[in-house]
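Right, one structure below, let's go through it.
Every protein chain except one is present and positioned as in the full complex.
By written order: A and B. Residues from 1 in each chain.
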Amino acid sequence: MALLEIKQLHKRFGGLHAVTDVSFPVEAGQIKAVIGPNGAGKTTLFNMISGTFPATSGSVFFQGKELQGKKPYQVAALGMARTYQNIKMFSGMTALENVMVGCHVQSSAGFMASMFRMPWTWKEELAIRDRSMELLTLLEIEEHADTDASSLAFGQQRAVELARALAMDPTLLLLDEPAAGLNIYETAEVGRLITKIRDLGITVLLVEHDMSLVMDISDEIVVLCFGEKIAEGLPAAIQKDPEVIKIYLGED
Amino acid sequence: MKKLLLILPLLACVIAIQVVCSSTDTLYYLTQMTMSAYYSLLIIGLCVLMGYAGQISLGHAGFFAIGGYISAGLTTHSLIPFKDNALVQFLDSSGLLLAGQTLYGEELLVVSPGLACAVAIIAAAVIAVFIGIPVLKLKGHYLAMATLGFGIIIYRVVLAVEYFGEADGISEVPAFPLFAGLSVSGSFGDRVSNYYIAWGILLLGLILLLNLIDSRVGRGLRGIHGSEEAADAMGVHTARFKLQTFVLSAVFAAVAGVFLTHYNGGIGPSEAGVMKSVRYVAIVAVGGMANLWGALLMGVVLNFLSLRGVFGSYDDAVFGLILIVIMLFAPNGILSISFRHRLMQLFGKGKQKRDGEA
Partner (left out) sequence: MFDVGRSSFIFLTKMTSELFVQYLLAGITYGSIYAIVAIGFNIIYNTTGIINFAQGEFVMFGGMIAITLLQFMPLPLAIILAVILTMIIGAGIEICFIRWLKAPSVLRLVIITIGISILSREVAVHVWGESIRSLPYFVGNEITSISILGARISPQVLWVVAASGLMFICLGIFFKTTSVGREMRACASNRKAATLCGINTENMVTLSFVLSAGMGALAGCMMSPITYSQYDMGTGLAIKGFTVAILGGLGSSGGAVAAGLLLGVIEAFSVSVVPLAFQDAIAIAILLIILFIRPQGLFGSKEASALKEF
């Protein structure tokens, strides 16, 4: 069985069918991209996978476990991390602290232990700090570790967000439009970071608008249009698919 | 750890104030400083709830009152009529009750302050859990109104229930002996020792909260405030953290209530009033919401001035005005960088240096 198995997922908002009957697998170790024009239901799909809101029907299996009905924090604990299209930094915290929040599920100090600084929390705290610093170095923004995260440049915030997601030590990383708002240089940079992440053995599922990025880095692509899956395959095949071309270039 | 070192200068100030007051024969200032310290204990607890967990509470005077009133009630109301009750007999034989005499020489049997304190704090915590579970699901105005409603109910209860002394409150609350001859009481000779007890408790509370903020849990809380959705996706159990913080701040309020009641020797319904809750919120806001040091400083200064009667009959008005002015012009508190920045610009020091302190 694939790492992530999406089966007949369906979402209705009132009378609007945002996602209709979408199924596809995500195999371990690959970068899989979901593309489609605006309003194709990509982000909706993501929100259902990560538990932000429930699907109307259908199911999602992650490592063989059904995710429907699970809350985001429970999904996170299973090893699925995500980023957001409009970056959600924790404002008022440094870049390092942002990444340290990402270590939340990997650590266990509770309310009382934290307040009284129990000796066993010291080690954990140090480990979190080291690991977070390591990740910032991996994503090449270690010099901004002590800067307030919300005052960083957009591209740097993306990197911090990626580091934060990686801090969760995820098996699967969901990236919601990682190139949104970035210029072509920054986009290429993010693309390089994503392949770097894949090479660490982390499976990546991304939703993207930017075709150049997707074609460069994806191992497999799913195309959504008006909530329905219209194509799935290797980048080269997708590029030649007449139906996909019709959507992206217009009817005529 | 670095942040904790800031405690030392504060401790030095605390000692300096005592030395100055003792040597200039102005010990009466210590009385208000002691009371301010207890109020500030509540305020730093509320600061963590509002500034870090991002949840407003307009009912914290209610928790203060729960602590104070329960402790006062248990240590003043005689259990003689229930002498034959099994529980009373059990407590008596465990040494948890105190026998004594009233002014008129009647036999008196009351709960010992230690047990009363424990009961009061546990009661506040339990009530906070039951109120917190539904209330913290609410946001914005709804949360504000719901906690305001809770505060009003507590106020009505202490005003209406005979056990709590109705409009008169409870007086003649006995001293609370701690250890080594120290006791929380308003008696003249204990003024200096009580000043240190109060500040000791406050500093202990401050250290605990500073630890909390700079920890896994604290980062989770600040994450909730930054972006609840993202914190949730990071695996932070937001609902539970909010509830735990609510209970923690309620316990801080109850501890403040218990100790201040023993120190003052009584408690009245005004302690439970809505104005008190609003005042606490105002002080946290002035201090800068997510700034424990600011909350502590403002808590001590403003309460001290208020208790000294500096504001006269405009006491409540001053706090109302502070609330509005701060929220209009410096929503991040008067210690915030942006406000200092604006002030500097105002006074012509055009080129401001940005210090890295957050």
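Throughout what follows, contacts are C-beta pairs under 8 Å (C-beta built on N, C-alpha and C of every residue); 3 or more make two chains touch, one makes a residue touch a chain.
The model shown is predicted, which means the values in this text are computed figures rather than measured ones.
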- prompt: Omitted chain: which shown chains does it touch?
  reply: B
Task: Could you tell which one of B:111, B:146 or B:247 touches the chain left off the display?
output: B:146
Message: Can you tell me which of B:16, B:204, B:275 or B:310 touches the chain that was removed from the display?
response: B:275
Field: Contacting the left-out chain in the complete assembly, out of B:17, B:91, B:129 or B:159
entry: B:159
- line: Where chain B meets the left-out chain, the residues are 54, 56, 58, 134-135, 137-142, 144-146, 148-150, 152-153, 156-157, 159-160, 274-275, 278, 281-282, 285, 313-314, 316-317, 319-324, 327-328, 331
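Just so we're on the same page, only the chains that are shown with their structure count from here on.
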Chain A and chain B: spacing of chain centres that average the CA atoms, whole Å: 42
- line: chain A partner, complex, touching residues on chain B are 208-209, 211-212, 215-220, 222-223, 225-227, 229-238, 244, 248, 290, 356, 358
For the chain A and chain B complex, residues of the former touching the latter: 50, 52, 71-73, 75-77, 81-82, 84, 88-94, 97, 100-105, 107-111, 114-117, 121, 124-125, 128, 146, 148, 164, 168
